[in-house]
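One protein chain is absent from this view; the other protein chains keep their places.
Labels for the chains are A and B, by order of writing; each one numbers its residues from 1.
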Amino acid sequence: MNTTLDSGRAPLLQARGLTKHFGAVTACDAIDLTIAPGEIHALLGENGAGKSTFVKMLFGALEPSAGSINWQGKRVEIDNPAAARRLGIGMVFQHFSLFDALTAAENILLSLDTDEPPSSVAERAREVSNAYGLPLDPYAHVGDLSVGERQRIEIVRCLLQDPQLIILDEPTSVLTPQEADRLFETLERLRAEGRSILYISHRLEEVKRICDSATVLRQGKVVGHCDPSKETAASLARLMVGDEVEGARRQPKPVEAGRRPLLHVKNLNRPAAHPFAVTLHDIDLTVHENEILGIAGVAGNGQGELFEAISGEATQDQPSVIQLCGTEAGLLDISKRRRLGAAFVPEERLGHAAAPNLPLSLNLLLSRHQTDGRAYIGSAGFIRNSALARAAARICEAMDVRKGAADPAASSLSGGNLQKFVIGRELDRSPSVLVVNQPTWGVDAGAAARIRNALIALARSGSAVLVISQDLDELFEISDAICVMHHGHLSRPVPIEEATFEKIGLLMGGSDASEPGILEETA
Amino acid sequence: MLESILITIATAATPLLIAAMGELVVERSGVLNLGVEGMMVMGAITGFAVALSTGSPWLGVLAAVVVGAAFSLLFGFLTLTLVTNQVATGLALTLFGLGLSGMLGEGFVGRPGVKMANLDIPVLSDIPFIGRLLFGQDPIFYLSILLTISVAYFLFSTRAGLKLRAVGDNHASAHAQGINVIAIRYGAVMFGGACAGLAGAYLSLVYTPQWVENMTAGRGWIALALVVFASWRPWRVVAGAYLFGGVTIGQLHAQAQGVGIPSQLLSSLPYLATIAVLVIISRNRRLTLMNTPASLGRPFVPDR
Partner (left out) sequence: MRLELVRRPRQSALFSVLSPFIALALTLIAGAIMFAFLGKNPVTALYYFFIEPLLEVWSLHELAVKAAPLILIGVGLSICYLSNNWNIGAEGQFIIGAITGSILPILFPEWQNAFVLPLMLLMGMLGGAAYASIPAFLKARFSTNEILTSLMLVYVAQLFLDWLVRGPWRNPEGFNFPESRNFHADAILPEILPASGRAHWGFAFAIIAAVLLWFVLAKTLKGFEVKVIGQSPRAGRFGGFSRARMIMFAFLVSGALAGLAGISEVSGAIGQLRPTISPGYGFTAIIVAFLGRLNPLGIVAAGLVLALSYLGGEAAQISIGVSDKVARAFQGMLLFFVLACDMLIHYRVRLVRSPVRDATAFEGVEKNA
């Protein structure tokens, strides 16, 4: 199986039979992987394939249940991240491992095993960041920085340790296309310096573009090694997913489709509710019947705040700011907005869309006790458990939710299955307006396709659908038009026929001359 | 007159300062230990009993520190190793401490205690007015100032302090960085326990050298409130502790003068002041959110 060592040089790192069990679940099953010096090696696999678990073992953050690691030909035990760093392994985490309350320099200092004063660390950080074109302010508090800036801190922190191997876990998932390009330049420079990079991704195009070799994981097992430049995106996808997964198909809107606006947001302003929140400025948007409007943007630009404002979790001062199906709803709370025919799916599945320890049937009640009250709640407020259980079973059936028990707690479902349930719960009502934040975040390919198709089907049946997503591929797949959020401003919609990655990417970075509002903000 | 009032304010403030400083370190590491009252009252009875039976107040203090730390270890084992709810476990610690100290202290009720002698620093204590106030106090008073300086230095100027703050800010990130979250928290919790024990011993060996059941009278809880009031900054704890010392002594003097206000109402002033202070602080939501250690009170189970 080991095909990557054509260069004949001694491998930098070799993992042999690396295995990790979590209780009864095997996250990684005897994984072999070899990284040569000076190569960018891709670790490919869809969500839940075991990529993150595997690299955490390489970095000493998780303890392998079995298997061995060789570093520069010698067998090593990597008990903790400090040991990994001593060997020369650095890691840039997907969900950054930074401390919001500390400064950039303090964050960097924590991962260095020296007793340097913060000022000298700050100085070195500045040097490294200038050398690699990753500008950062060492004295800024991380909590105040954007995701792109945070990633720079992580990379600079990693580089200060002069690593031989840098592990990057889904680094582009939080970047605009242009920021990703700059990252690739940095990575190529590092490769030229003779360092190796283990690049984790499920984005095939970028793997094809920058990686020298690839290892593909599926369900915790290695299913192949290959040279990505010699593969097609389709062949890589087949390796990753197994069977051919049918992508969502956006049929063009019927020409004679109605254009009645069902969701209308007019001049929405919302001050930041807490120190880490984003202020919303003058947001206007309209979603018509039969239409899916996508909202792109880098995380933390006000998408969550916009969702709360539309859902009514945060209400407005003026009734006219939000209109649902022709009714002014700005003053109404979320239950009343639901009764007007709207439905909502927030980004966070556990703890926002669902109460973790309650069974699915009661989680069904969570969003529907006001809209279908009489079906599920008897006189004097008694809950009709059997009706709820039947409805929950119906939704699981319709969305193919796989579960271990008849009515399990929400937290016992996998992310993809819970997301299918949460979306199915709203679709089951046939809402006139559906607002979804990150519909397929962290969801496996099969579930994602099912969810996207369901959203398209809902729109084609006459509803208005608003999809907020960081995943540009997804938005291009399903939207009829795309707006971009940046710093709490929303761009005008770009019809899908005119939208390109380039154009949307520029808007995500906040720089497009045709959008005066955005220019003011970045100036 | 004013000088003696100021000196007594220092005596009333010192136990609050010590207990709150310990809890500040605990909370900075992300752990909420509501058992300060229980650890403090255990420190009070231990200090009193040991000092009485050995004749040495210093042995009493030492024993109180050890018992306070041991008691906090119990809390640490439950919340850190067994991941129990921190609020409930802290309450348990307080209830257990109050019960156990009452049981152990039964034979000591009404017996005259050992008072720790003042430590006058030569020359300096003769400076008019501030001399006695700053340099003619009991030894633990000096210790409390030293403690404040050390905690402030530790938290903001040492690598270990940085790690502790990092753990309190985001324990998952700290774990991913290879910082031993649980070990640091055990250390912080035990430091807090030792401080609470010391504060308790101060009550029964300096403030009022005797043993009375429940003699802490809510001071452990006030110390907890002081940490919030100080928004987790060591020097603001000093300000808060002396403010409360002032209120306590002020109402005692008012009682002694017989100002015509019922003594019970005056006695309830420190408690009412605590509520008032908490309300004032919490009204500024931005300040609270910016300063509260982000992991405070959240359970942490490392994945291995």
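Throughout what follows, a residue touches a chain if its C-beta (ideal position, glycine included) is under 8 Å from a C-beta of that chain, and two chains touch if they have at least 3 such contacts.
All values reported here derive from a predicted model rather than from experimental measurement.
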For the full complex, which residue in A:108, A:334 or A:448 touches the chain that was left out? A:334
Thinking of the whole complex, not just what is shown, which of A:28, A:175, A:309 or A:377 touches the missing chain? A:377
The listed residue (A:70, A:94, A:186 or A:412) that touches the chain absent from the view is A:412
Spell out the interface residues on chain B facing the chain that's missing from view. 34, 38, 74, 78, 81-85, 87-89, 91-93, 95-100, 102-103, 106, 217-218, 221, 224-225, 228, 262, 264-265, 267-268, 271-272, 274-275, 278-279, 282-283, 285, 288, 301, 304
Please give every residue of chain A in contact with the chain that is not shown. 23-24, 63-66, 79, 311, 313, 333-335, 338, 344, 346, 348, 350-358, 362, 365-367, 369-370, 377, 380-383, 404-405, 408-409, 412
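Here is the rule we go by: only the chains that are shown with their structure count from here on.
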If you average the Cα atoms of chain A and of chain B to get two centres, how far apart are those centres in Å? 44
Interfacial residue positions of chain B with respect to chain A in the complex: 159, 162-163, 165-166, 169-170, 172-179, 285-286, 289-290, 293-294, 303-304
For chain A, which residues count as touching chain B in their complex? 22, 60-63, 80-85, 93, 96-102, 106, 109-111, 115, 274-276
